[in-house]
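One protein chain is absent from this view; the other protein chains keep their places.
Entry: subunit A
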Amino acid sequence: MNQKQHIHEVEGLSTKTRMLEIKDLRKSFGNNHVLNGFNLELFEGENLVIMGKSGSGKSVMIKCLVGLMQPDSGSIRVMGKDITKLNRVELDDIRTEIGFLFQGNALYDSMTVRENLEFPLRRHKQKFGDIKDTTPLVTEALESVGLAHTMDLMPSELSGGMQKRIALARALILKPRIILYDEPTSGLDPITSKEIIELMRRVQKQYKTSSLIITHDVDCARVVSERMILLVDGTNYAEGTFAELASSKDEQVKAFFK
C-alpha cells in the first residue's frame, strides 16, 4: 500500500463542466520515467495548482497538454476532445481556447510588444476573422495587465515583471477559456511575484477563465489555488485544498509547505 493520499473533491466541482481531463498519462525519456500514470481534472472557472519538485514532470505534463510533446500513453481531453488524436488543423483550433504563459515568458525578441500580441491574432483567423485593425484588441489586452503604454517597445526594453505581464497579455489576447501558467512567479522578486499573483486573480475574474498553475511557490499556491495536486515521481501523490494539504501529517506533503 503506498502513501497516496486522496483528499477528495471540493464540493460542487463534479457538477461543473470538465475543461481538461488527463487520464493515466505516461511519458519517458529513455530509462527516465517522468510521468507514471498522472491524472487530472480541471473544471470550468476553477484555479487548480500543481506543485512538485524540480524534475517531477510538471513542465512535461503541461507541454503534453498543448501538444508540444507526445505522451507515450494515456488520454488528454481538452474541452471534451482527445488532443492526442487530433490532426494539426484541429489541434490549432483547440489551441485558440488555451492561453499559455511560459516560464521564461517566450516573448519574440525581434518583435515589438504590439507585434508579439498581434502574432496569435493573425495566425488564428478562424476565431476572429481577418482583422484589419488589431489595435483595439491589443490595447484591451495590454490594459488588462496595466501596460498599454509599452505597445511600441521591444521586449528587451522591459523589466522581468513587465515581460511577464506582456506574456500574460499575449496569452489572453485570443480570449481563451483555459490558461496554463508554467511557474508564473519564478525568477521574480517577492514584490513583483505578489503583483503577478494579484494580476492572475484579476484576469481570471475579468476573462472568466479556468486556470492550471504549475508552481513550487507556496505563497502563489496559497493565494491562487482552489484545489491542489501534489506531483511526486510523475504521479498524483496528494490532492485537496491548500488548507487540507498544508495541515497534512504526511512527511512528503509537509515538505512542500516548509
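Just so we're on the same page, contacts are C-beta pairs under 8 Å (C-beta built on N, C-alpha and C of every residue); 3 or more make two chains touch, one makes a residue touch a chain; residues count from 1.
Simple rule for what comes next: contacts and distances are computed from a predicted model.
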| item | value |
| --- | --- |
| Per UniProt, the name of the complex member that is left out, chosen from "Putative spermidine/putrescine transport system ATP-binding protein", "4Fe-4S ferredoxin-type domain-containing protein", "ABC transporter permease" or "Lipoprotein" | "ABC transporter permease" |
| Sole residue of A:V66, A:M79, A:A148 or A:A246 that reaches the chain not shown, by the stated touch rule | A:V66 |
| Identified contact with the non-displayed chain, of A:Q103, A:S186, A:Q204 or A:Q252 | A:Q103 |
| Absent-chain interface as seen on subunit A, which is shown | 63, 66-68, 88, 92, 95-96, 98, 100, 102-104, 106-110, 119-120, 123-124 |
